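One chain of protein is taken out of this complex; the other chains stay put.
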Amino acid sequence: MRVGLLTGGGDVPGLNAAIRAVVKRGEGEHGHSIVGFRNGWRGVVDGDVQPLTRGHIRNVLSVGGTLLGTARYHPHSSDGGLDAVMATLEAERIEALICIGGDGTLHAASKVAEAGVKIVAIPKTIDNDVWGTDRSIGFDSAVSIATEAVDRIHTTAESHNRVMIVEVMGRTAGWIAVTAGIAGGAELVLAPEDPFDIEKVVRFLKHRHRAHASFSIVVVAEGAVPAEGTAMHYETQVGKFGEIVAGAIGERLKAEIEARTGFDTRVTVLGHTQRGGVPTPTDRILGSRFGVAAIDAITRGESNVMTALRGEEVVLVPLSEVAGKVKHVPASLLDVARALA
Amino acid sequence: MRVGLLTGGGDVPGLNAAIRAVVKRGEGEHGHSIVGFRNGWRGVVDGDVQPLTRGHIRNVLSVGGTLLGTARYHPHSSDGGLDAVMATLEAERIEALICIGGDGTLHAASKVAEAGVKIVAIPKTIDNDVWGTDRSIGFDSAVSIATEAVDRIHTTAESHNRVMIVEVMGRTAGWIAVTAGIAGGAELVLAPEDPFDIEKVVRFLKHRHRAHASFSIVVVAEGAVPAEGTAMHYETQVGKFGEIVAGAIGERLKAEIEARTGFDTRVTVLGHTQRGGVPTPTDRILGSRFGVAAIDAITRGESNVMTALRGEEVVLVPLSEVAGKVKHVPASLLDVARALA
Amino acid sequence: MRVGLLTGGGDVPGLNAAIRAVVKRGEGEHGHSIVGFRNGWRGVVDGDVQPLTRGHIRNVLSVGGTLLGTARYHPHSSDGGLDAVMATLEAERIEALICIGGDGTLHAASKVAEAGVKIVAIPKTIDNDVWGTDRSIGFDSAVSIATEAVDRIHTTAESHNRVMIVEVMGRTAGWIAVTAGIAGGAELVLAPEDPFDIEKVVRFLKHRHRAHASFSIVVVAEGAVPAEGTAMHYETQVGKFGEIVAGAIGERLKAEIEARTGFDTRVTVLGHTQRGGVPTPTDRILGSRFGVAAIDAITRGESNVMTALRGEEVVLVPLSEVAGKVKHVPASLLDVARALA
Partner (left out) sequence: MRVGLLTGGGDVPGLNAAIRAVVKRGEGEHGHSIVGFRNGWRGVVDGDVQPLTRGHIRNVLSVGGTLLGTARYHPHSSDGGLDAVMATLEAERIEALICIGGDGTLHAASKVAEAGVKIVAIPKTIDNDVWGTDRSIGFDSAVSIATEAVDRIHTTAESHNRVMIVEVMGRTAGWIAVTAGIAGGAELVLAPEDPFDIEKVVRFLKHRHRAHASFSIVVVAEGAVPAEGTAMHYETQVGKFGEIVAGAIGERLKAEIEARTGFDTRVTVLGHTQRGGVPTPTDRILGSRFGVAAIDAITRGESNVMTALRGEEVVLVPLSEVAGKVKHVPASLLDVARALA
């Protein structure tokens, strides 16, 4: 078989592990030819292909990013995009396509699948908000980086009477904020799943600083919002590519806290460092398992499914069940973050 | 309530996160008094207690080891041990006991539970072989350290025509070997779950080195054994405390490979570094969640259960279902390790 | 002897190593009593002391920050400050004082020395701009963190056609920018020592992106400035404590580059993460050596000197030669940064 492979959306650590696994298993055991498309769906539309053999995947397991490149482009959103996809797949004689991506890429994949292409998807996003799987590739690495940052800010915060705000990514979900907040021992975690009341936040900080502490660390998700009917009015700020504007909620929160408490308050916006660097072992293993499962599924003739982690096993779920849904942080985990503040 | 807390067996990163969570949730929200026993069951037998309040758990979240100390001692194995346990618990007016430990500690816990003590257990072991839970505290940190070592040996191995053997821990299970082997891109992983044939190992190495490669990395679990009826005879070597002797299988394998191939072969035994150091975020979160779940269970009146991770949720499983069983690496994961060699 | 000890200015990784060394050597070998002042000069003025014995310095070697606390306060700048210092030192019968700090703390130290107090100073600053020593405590850790951030941004930048700006600390010196720029393989490094011409910067980026590259990483020191007479006008923005405003030059540069090239440009401001976390071995060793050298100097009766690293040896330099001077990045190192762009 000739099998296409693309990575779409923002890059994350662990993508290369998945690519490597598809090639090793696909070429080495099943005898398939693996064809890579460069820069996500863009490369399918443009016919920008590269062969992927064992020689191309040497020494990539521990390298972040994606050797195929990626882009935030969706063929169904532009005129003739889907036609160009079909034309390229036919010209390249691609019998099935593996799409590694997050929300946007998976949505595009479901559109392309509707047009008759056999697709197996692999979920990746540092935001961990893909429905149907315990984990997506990249999340563990992002949490590792965010926790390290909170650890660092801890040692420096302890010497000064300050409120330190750390703003992390996550889109409309609070996965990175909640997990890095718990792991880093933050005093307060603000996540989209639990809109905050600025007056309660301020009361907590005042109480804490009056009581005994000389500092507080607040981890805030970029998508965190105030609860309706509370004292602070704010709407999530969105950039030209639909992404949440880095630093917006962090800076606004700093202004509110300083105005209401007088405490010296500093913001650190982790930004792009969260999606770079050496993947954690967990992300390499997840990428490897998903890659093997995807090419095995294609070999068995399955299509329009997504690989998913459920407990200790990798399973397949219908793509149609996944697309368009957001997986939020469960109440039990929000509760642990609150309990340990 | 007065709730006792102990950590038993070998220390692992993440124990302090669990202790901290029990204290923060238990004292802060439920109003319990938490009493720590020093050095595992030894401290219960000897009445070696220390109070555990919020002051004792500051800045411990990111510190490896256990602030309570630990020991490999089981009260039911010595005369009068159980009686001494009961006497101490009565003297200290302990109404329930949280035991954090692996196989041995959990077995002791089930014996003490049979004597009428209310117990909630928390699984920890770098070996990840506790039955009934997806993960035990410490495993993720150990995998992280072992993978880092394989990464390092990779860069140095590539310059020399060598076979590099990396021996990792894991007792009779291959969890660390298989996961670090996949994550580190080892050429060969030898795990107890899949006894090896030395002649196949040698054939693989000869083929690989003849074909193109100038080096091979073999990750071997300390509990790996040759398959019955194959050319190599070897029994796992056990030390005075029942632990597997570090370096035994690694050195033996080196001798066999050198004798059969003539390849320069080196062994690295990771040893105690695998259980030390800063816990990964995953282990801090797991420890925190298990600690909260354990003290919540006790507060609700539950007993003789163990906290367990199942997918994204923490659940409780009966201690009696867990004790005495070993969780082995599933075939699907062994298959991924094989596929990516 | 009774010897006082304080840490002043911003905290950095490695301070605890120096404190530990002073106590271990001072108490253990010389038989001195070490008295700690809390929160820098503030604690001397307020008489806020704590004894420092071997019990206080356990397990601090690998912990960032300072166990004594710190503050940005200079006694000679406020009425009666120096008198209060003298009164406290007399009341506590302090015979000599070890001051660990950067520019501001050392300047204060020289003022207090002029008033007759025996002082030995130890240089610390992530900015590495203390005159007279090859290295100050904290610099190596900051470079390590900044390089790691550049590494991470590298893997993510490679997938998108972007200019990534990383703003690092350093005050009026470019040490962190130049070293992290070289170590991280930045395409361009902007340091205060070499004022930039925005038109040349833009020409370089356009040429590079036209030629072959799909991304560029620009590391900019917070104190970088445009050369006089060039197209961009900008003055370093200073906050209420005299510190350079984080993000100011980074955001301004982004605006200039986007306006002149149209390239999608992103800024990451490393901020406080640069001064936190586990000290590198180099900073622990430097802190340890400086601590031993300082207490040895006091024991020998020397005063009004600063410990300094010169090649492989620790020496003493007169405090008067050091105070008020800034050590800048040498031309040879700027040249290496330029050569490897």
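For clarity, chains are labelled A, B and C in written order, and residue numbers in each chain start from 1.
Just so we're on the same page, contacts are C-beta pairs under 8 Å (C-beta built on N, C-alpha and C of every residue); 3 or more make two chains touch, one makes a residue touch a chain.
Because the structure is a prediction, the values reported are computed rather than measured.
Taking the full complex into account, find the residue in B:Val49, B:Ile153 or B:Leu205 that is in contact with the omitted chain.
Per the contact definition at the top, the residue touching the missing chain is B:Ile153.
Touching the hidden chain in the complete assembly: which of C:Glu29, C:Asp83 or C:Glu243 does that?
C:Glu29
Among C:Asp11, C:Asp151, C:Glu167 or C:Glu193, which one touches the chain that has been omitted from the display?
Selected residue, touching the omitted chain: C:Asp151.
Residue by residue, what part of chain C touches the chain that was omitted?
Within chain C, the residues touching the omitted chain are 20-21, 24-25, 28-29, 61-62, 134, 140, 143-144, 147, 151, 179-180, 182-185, 280-282, 284-285, 288-289, 292, 310-314, 330, 332-333, 335-336, 339-340.
What chain B residues would touch the chain not displayed?
Counting over the whole complex, chain B touches the hidden chain at residues 10-11, 13, 39, 63-66, 69-71, 145, 148-149, 151-160, 164, 214, 266-269, 271-273, 275-277.
We take it that only the chains that are shown with their structure count from here on.
Compared with chain B, which chain's mean CA position is the farthest off?
Taking each chain's C-alpha mean as its centre, the farthest from chain B is C.
Where the CA atoms of chain B average out and where those of chain C average out, how many Å apart are those spots?
Averaging C-alpha atoms per chain gives centres 41 Å apart.
Centroid from C-alpha atoms only, then distance chain A to chain C, rounded to Å. What do you get?
Centres of chain A and chain C (C-alpha means) sit 35 Å apart.
Using the touch rule from the top of the page, what residues of chain A touch 2 or more other chains?
Residues 151.
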